[in-house]
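A single protein chain has been removed from this complex, and every other one stays in its place.
Entry: chain A
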Amino acid sequence: MEVTTRLTWNEEKSLQKLLGSVSLSLLYKSSVHGCSLSKMFARCNHQGSTITVIYLPKEIVGVFIRGHYPTMDVNFGKPNSSFYFSLKNDETEIKTAFLNTTLQMDNEMLRAYHPNFKDIFSLIPNDSLVRLHSLLVNELRVNFKVSKYLECEVFRVEGIEDGNSYISRITGAAQHRHKLLANLRAYKPSEDLVSEIRILLLGPVGSGKSSFFNSVKSVFQGYVTHQAAVGSDSTSITELYRIYSIKDGKDGESLPFKLCDSMGLDEKEGAGLCMDDIRHILKGCMPDRYHFNPQQPITSRHPSFITSPSWKDRIHCVAYVLDSRSINILSSKMVEKLKRVQKEVLNCGIQQVVLLTNVTNYQEVLQDDFLNMKKCVTSGYKITEVQEMLHIPTSNILMVENYASELELNPLKDILILSALRQMLRAADDYLDDLPFEETDEVVGMSQLHTCD
């Protein structure tokens, strides 16, 4: 008989995706290799992390075991991190339950023991029987406690991340992503001055400003977008000033923030975005789709120049976008330019954050609970360097891996992108909170100044 899995191709792909683009190697298949614990054990011990998949008439249940299969030993070993999952036939959503249990193999069964709930899960190959604790029955939404199964297969899982936190991360990622999304959807700017926040993306040519917009849009839309042209060329791909609004889903409401994408900064004078334009952008005088001219900044005579910008037209938060791979090779001219830009931003009292892109080891940035960046990351040389260069607090130096290098969404990337966005909105709130009221007069004053021009 042929040794091929009973999983459909779709099911296999969903499992691989859940585990973080791993590959699966089938080691044991009960109908071919025999329904006995010893036969199963002989093939599955010492194979590294595995998943055991149990096929029932209407669903699949399974357990992921990190590290080698438990040994044939009547004594309990150390608690092992493992998680349980279920997948109903013809469905794509996998239910998971994470429990710290002790796995044990005795003469007839593979069982998982929990100090509070006793036997959580047991598998009796000789009788083709699987037994679940009511806790698991609820979590996995299955409707049996004990059942005979049709088949049992064990796969080795290759390509998983190191570290004990791996399981809690993959099971927690989807939840945390969901929470962040809900959080951002419900966001309202503090004070009632504006209904939406404007975030300006500034940075050297090719640092990933437009890609960040694409990434944010992709997360809310559910698939990778190609809307903003991205790529690399000798000069900035982005030539227009764009104020992008993002919808929640394809036909959803507009979200309460706008991302303002500008032309890249160039170290040469007379190339890239010019300083005077930045000033106008910050004040909110720059219209959407304005075609930048590196040699000639916008003037109030431009037909679509916004002469009396209101609070909502202004920039509330600036994100300096830098490619994390080239921080240490930024030319002194570029650094100097960035500092000049920063002076302008500070003059307007606008809050600022740094967004580091192309963080290829994005899985390792956040703590296991996704709430903060890891200490080893924040003390890493790149962050320290950026901090020294721009004097921006570490908590406002954010890291992402944009969706410019991949066509498929990934919950861990999503979490970083959404967290970065949330920090930007929080910074914008600080700006609004901090506003002296007289400022409003200044806006009026400035518009009068422009009409005088």
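One rule holds in what follows: a contact is a pair of C-beta atoms (placed from the backbone, for glycine too) under 8 Å apart; a residue touches a chain by one contact, two chains touch by 3 or more; residues count from 1.
Criterion: contacts and distances are computed from a predicted model.
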| item | value |
| --- | --- |
| Complex member absent from the view - protein name from UniProt, among "Interferon-induced protein 44", "Translation initiation factor eIF2B subunit beta", "Phosphoribulokinase" or "ER membrane protein complex subunit 2" | "Interferon-induced protein 44" |
| Residue of A:Arg111, A:Arg156 or A:Arg169 in touch with the missing chain, whole complex considered | A:Arg156 |
| Chain A residues that touch the omitted chain in the full complex | 2-5, 7-10, 25-27, 32-33, 42-43, 46-48, 156, 158, 211, 223-227, 229-233, 237-239, 244, 247, 250, 288-289, 403-407 |
